[in-house]
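Here's the structure, in structure tokens; my notes come after.
Every protein chain but one is kept in place in this view of the complex.
Chain lettering (A, B and C) follows the sequence in which the chains are written, and residue indices restart at 1 in each chain.
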Amino acid sequence: MNFDHVNIPGKLVPDYYLKLGLAAQRGKQRSFKELLEKRKLPENGWPDKQIEELVHLLASLDSNNYPHKIGLGEREARIACKLVARRHYNFGHGIGRSGDLLEAQPKAAGSTLLARLTNALILDLFRGIGLPSCAGCFLVPMCTGMTLTLCLQSLRKQRPAAKYVLWSRIDQKSCFKAITAAGLEPVIIPCLIQGESLDTNVDLFREKIMSLGVESILCLYTTTSCFAPRNSDDIAEVSKLSKQWQIPHMVNNAYGLQAKNIVHKLEWANRVGRIDYFVQSCDKNLLVPVGSAIVASFNKNLLQHVASTYAGRASGSQSLDVFMTLLSLGRNGFQLLIERRSENFLYLREKLKKFAQLRGEIVLDSRFNSISAAITLATIAGDQKESITQLGSMLHTRGVSGARVIVPGQDKSIDGHEFVDFGSHRTDLKVPYLTVAAGIGISREEIDKFFDIFGRCWNKLFQNKNVKTKSLPETID
Amino acid sequence: MNFDHVNIPGKLVPDYYLKLGLAAQRGKQRSFKELLEKRKLPENGWPDKQIEELVHLLASLDSNNYPHKIGLGEREARIACKLVARRHYNFGHGIGRSGDLLEAQPKAAGSTLLARLTNALILDLFRGIGLPSCAGCFLVPMCTGMTLTLCLQSLRKQRPAAKYVLWSRIDQKSCFKAITAAGLEPVIIPCLIQGESLDTNVDLFREKIMSLGVESILCLYTTTSCFAPRNSDDIAEVSKLSKQWQIPHMVNNAYGLQAKNIVHKLEWANRVGRIDYFVQSCDKNLLVPVGSAIVASFNKNLLQHVASTYAGRASGSQSLDVFMTLLSLGRNGFQLLIERRSENFLYLREKLKKFAQLRGEIVLDSRFNSISAAITLATIAGDQKESITQLGSMLHTRGVSGARVIVPGQDKSIDGHEFVDFGSHRTDLKVPYLTVAAGIGISREEIDKFFDIFGRCWNKLFQNKNVKTKSLPETID
Amino acid sequence: MNFDHVNIPGKLVPDYYLKLGLAAQRGKQRSFKELLEKRKLPENGWPDKQIEELVHLLASLDSNNYPHKIGLGEREARIACKLVARRHYNFGHGIGRSGDLLEAQPKAAGSTLLARLTNALILDLFRGIGLPSCAGCFLVPMCTGMTLTLCLQSLRKQRPAAKYVLWSRIDQKSCFKAITAAGLEPVIIPCLIQGESLDTNVDLFREKIMSLGVESILCLYTTTSCFAPRNSDDIAEVSKLSKQWQIPHMVNNAYGLQAKNIVHKLEWANRVGRIDYFVQSCDKNLLVPVGSAIVASFNKNLLQHVASTYAGRASGSQSLDVFMTLLSLGRNGFQLLIERRSENFLYLREKLKKFAQLRGEIVLDSRFNSISAAITLATIAGDQKESITQLGSMLHTRGVSGARVIVPGQDKSIDGHEFVDFGSHRTDLKVPYLTVAAGIGISREEIDKFFDIFGRCWNKLFQNKNVKTKSLPETID
Partner (left out) sequence: MNFDHVNIPGKLVPDYYLKLGLAAQRGKQRSFKELLEKRKLPENGWPDKQIEELVHLLASLDSNNYPHKIGLGEREARIACKLVARRHYNFGHGIGRSGDLLEAQPKAAGSTLLARLTNALILDLFRGIGLPSCAGCFLVPMCTGMTLTLCLQSLRKQRPAAKYVLWSRIDQKSCFKAITAAGLEPVIIPCLIQGESLDTNVDLFREKIMSLGVESILCLYTTTSCFAPRNSDDIAEVSKLSKQWQIPHMVNNAYGLQAKNIVHKLEWANRVGRIDYFVQSCDKNLLVPVGSAIVASFNKNLLQHVASTYAGRASGSQSLDVFMTLLSLGRNGFQLLIERRSENFLYLREKLKKFAQLRGEIVLDSRFNSISAAITLATIAGDQKESITQLGSMLHTRGVSGARVIVPGQDKSIDGHEFVDFGSHRTDLKVPYLTVAAGIGISREEIDKFFDIFGRCWNKLFQNKNVKTKSLPETID
């Protein structure tokens, strides 16, 4: 709605004042036009009210918001609770059409526009931050693990005879379960231990391909973002194998979009080899609430397979979150977040090194990990595993979320597969360690506060150990 | 936060006035206490502000909302856009823990509470409306089709050798794709044609079980809610087969929760036979935006399998919608919606019969369908399929969403499976028809307006046919 | 903003779906156009989102919302707190221009439009509910009392030599203080006691005019809405005096807009005599928060005097409330509220009569009061004034707000003027009574609940009296 064809009487407002007001709208109107016609991420973020105006406008194009709608089907985006309608800006129809996430929804022109614009903006973002070859991408309103499963399911439709997934071990539960959820057979490729760090065992990948046979292998499956001391997988080399043997290659890029070197590695790997899909979490990269992921590919046709594997119409709520966030940040806002994260990671690692040096520990070498760092916990509590575990709890109680303590001997079984020393990505862990990460959005103040708290907890535990008394239960203060 | 331990000076407000105000809070406090301790749906709906107060309170228990949180992991529910944070009431952590939808999330006591309370309220609702034997249920933030896939995936973990899914044909795309998405082999059981209506071919189910062999069959798969003239499947008889042969039985109850007789049939079928999972859409039964479903079972242990098949942490947005909606409606509000729907369906069918009678058409008999009804379109346009299709478009243009025109000869291929006369649930459709439905939330006014529009469109098409002129393009007015 | 000149690519949404969505906007666009061009209250209320869309649009015309505003003055509607900006829809400039409430504000075309449209809608409402001769009106963002003061101040500018205000006694503090606040001399005209009811002493008005001299009298000042047993003033007769002697006449119509007979009396009184200003509360008639009033007149020129007496730029918040409320109700919604109030008043009075009859009390006759009714409290507690006062407190404690207990002997001094038996509008009150009112928005359920509580309190007090024990302190339960 606007005042274009309204003859506002001079009685209501002097013409000159009105003209100034209307003129001021033109810039806004231009940015709307540009967004819809060019489908590019704006350079600068939009103010909140402008974002909401567009969102409201889009919602008004959905049939449930027509003034005279008559719903004679099973249900027509009726929303019973006004608070719910309000928080969804009156969107109700979701995205896609039964059985295809990318199809237009006949009852919902606005939702369709929202979903497709969001995908277009994400693509523009991808290309701008170092993935110029990215051919397409789309948001899936499911977590990263389930989205990986969806990719595997769509690959199975293409290679019905294959059942093995060759997976470079990473000790994160849901990315492994993505394989078993799809009813496929994981073939675990242990990491190559190089000094203190863990790298991709490319040779073993090759051996497995040869021993199992190309036809029986659904895909190679690697991971870019992980906790130190595991390094980002050597996706370039795995991509070459993929290309050479014509086996699909899927990359779990969970929170890799925020790291420039990972992004560049993706672009490079595709150039020298083959990546079919790379999947990333929205919440971990785009700072929205948990619950959605992005499937991207360097080959547009491959995406349609995944979209049409989704059986039903999906929630539009996650697209809305990403849409609003991208408009709010703009390209520059996102770039700034990436720059800051990068600086803060270096800051974190440096402080960690100093912290380690003073206490006779070391920061584990993991040069191909630009998000996470790990510090050994060798001196703190001798053989007492409890003390180490207690450290994690102490940090948590003091508001430090995300720091993880890894101790030897924590075995775990997932869907019938045994993982020795789970959490360490290896089977022969000797020294416990603590891993921290500098994710997007982290601030220098948080890092400083962390070291303050970490130091105090350390001292407390160290003291306890030396006076040989049992450490007291840590109360919540 | 409250004023319990605050000594508000009399200078600020006279003690007597304050006491009245504080006393008025007690009822509210009681209802909060009761909700959390008893986990039952309130009899009467809560006012909006009370719902929001509880939601805000829950959100404040999540670590991202702690005043002094320090996030040193990959990402800690940081939300970049204030509008997004606001619309999620500052929830950001999602629900579940990597690889289990029902686990508590250590970083998010509030989100955990929200998700579990929501599931408890849904269970209480289920039991109250006719499913006293329901042992448990939980919300899955994916569409119904993908949730059916999730159930199939979890059944496969239990029966790894089985690959067939015996499915009573229903022409709705995503419930069929739920099978192929899981990489399983659908065995289509055509409907039994009884006069004008379509029923479950129980004998054919039995034959297929015997011919394929019990071990190779993953499950029997039926549907309760569908468009007329297909009837609700005879789930009692299929349940008996399931029990007899010890083959799991999954029921697609997409929008069946709103129909009392379907609900009672579920309860009864389980008593005389076996139902492992029944799955329903949240948007179609609970009037929330599209994008979530509920898995329920009469056997609590079976649910855990499904929950732990979800690979990752899921969106909490859908739980929030259902939570707010249930509190807003209360048990009585939901009951009222069910009663009204039931009356309005009868009203719709009666009017449809009168409409048919006057025009030489009939309402197809489908007595076991209490949501949808179908009217033949035999006289309207002779052999001109275009005229019939045009009717659908005319209705749509005039704001009627949800009415569907079915014409003979519309074949369709889904994932390599051919469906003759797709949409009609049969392979020998002769007469085109229109199907309408009275879903929950429908009003009598909508029905009246529909017949007004339907009549006008009919007349227009009928006239066109008789004057033998080409019908004019229907403009959007 | 709209999509008029945007070429949305078919890639984003199929043209046909989009057209349907755009077509659905036309009705809305038409209602916007009509509202702004015709400036009439819509027949039916608008949905919330349509109201908000217009409000946002208006706000975007104010200079503080221009994307590139540069404020080099003392302050340019900068709003520090986002929550405040949000709740005011980014309006900040207020209404009017220093020293005239009705002037356009050069920095704020949107605020100007909002304020003037609001006044136009109010005028249309006035004319529609029985005041066709009303020549103009405007909202003043001050309470009714201060608005009456503003009218008196503007009359003084016209009659600088006059100092007396002839005021028909009504025991409501602020309407009396309206006179003293203006620095004028009130001349109190006691009511005429007619049986149980209190009427305007027209003869005394006439006598005072003659004794004080026309030139020294600023205006005659009457009141329409009041608590029983005082009746609405006989404004027709006072209007005749006003016309005859050419003395201005101001009517305090605080909550009279909601009563049809008062509205008709105003129209009639002006026809047979003279009313300069009549002033009504927004909150009491239009169901908005406390804090604004409407000055209306049958003579347009007189309004300008009042508007230009306001020294400064005023808050626009109250206009916004009334604007949104009127659009939300529409003419029909407001009419319905008036009808219901009228019925509920009769219902209340009937129940009160039955209540009285059963307990040996009477409902005081006040036939010219169609909003309030009074019941004697003669038998309840003998001479014990405390018991009577306690009744008020008991009712208040139980959630009954607005019922007032009047007991003899409550004298009060206001700005040097003594009022014997304050609250009763007379000086010789013998029997205590309770007064209740059926204001706009009251529901039948509230009335029923009131009588339930009233009965229980009555019985408790009555019992206490008869057992001659001191009544127990009433706790808040």
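Odds and ends about this structure:
Methods note: a residue touches a chain if its C-beta (ideal position, glycine included) is under 8 Å from a C-beta of that chain, and two chains touch if they have at least 3 such contacts.
All values reported here derive from a predicted model rather than from experimental measurement.
Of the listed positions C:Q29, C:Q194, C:N299 or C:S317, the one in contact with the omitted chain in the full complex is C:S317. The hidden chain makes contact, of the residues C:R39, C:K385 or C:R404, with C:R404. Touch with the chain omitted from the figure is made, among C:H5, C:K38 or C:K82, by C:K82.
When you scan B:L41, B:L54, B:I262 or B:I447 for touch with the missing chain, the hit is B:L54. Hidden from this view is one chain, which touches chain A at 19-20, 23-24, 82, 396-397, 399, 476-477.
Residues touching the missing chain, restricted to chain C, are 48, 51-52, 63, 66, 68-84, 87-89, 91-94, 98-99, 106-107, 141-146, 148-150, 153, 156-157, 172-175, 177-178, 180-183, 225, 227, 254-255, 281, 283-284, 286-292, 309-318, 321, 324-325, 328-329, 333, 337, 348, 371-372, 396, 399-404, 414-415, 436-442, 446-447, 449-450, 453 (touch as defined at the top). In the full complex, chain B contacts the hidden chain through residues 1-9, 11-14, 17-18, 20-22, 24-25, 27-29, 32-33, 36-37, 39, 47, 49, 52-54, 56-57, 60-63, 65-68, 90, 104-106, 108-110, 112-113, 116-117, 120.
Here is the rule we use: only the chains that are shown with their structure count from here on.
Among the other chains, the CA centroid farthest from that of chain C is the one of A.
Averaged Cα coordinates give chain A a centre that lies 29 Å from the centre of chain B.
A straight line joining the Cα centres of chain B and chain C is 49 Å long.
The residues of chain C that reach two or more other chains are 20, 24, listed in rising order.
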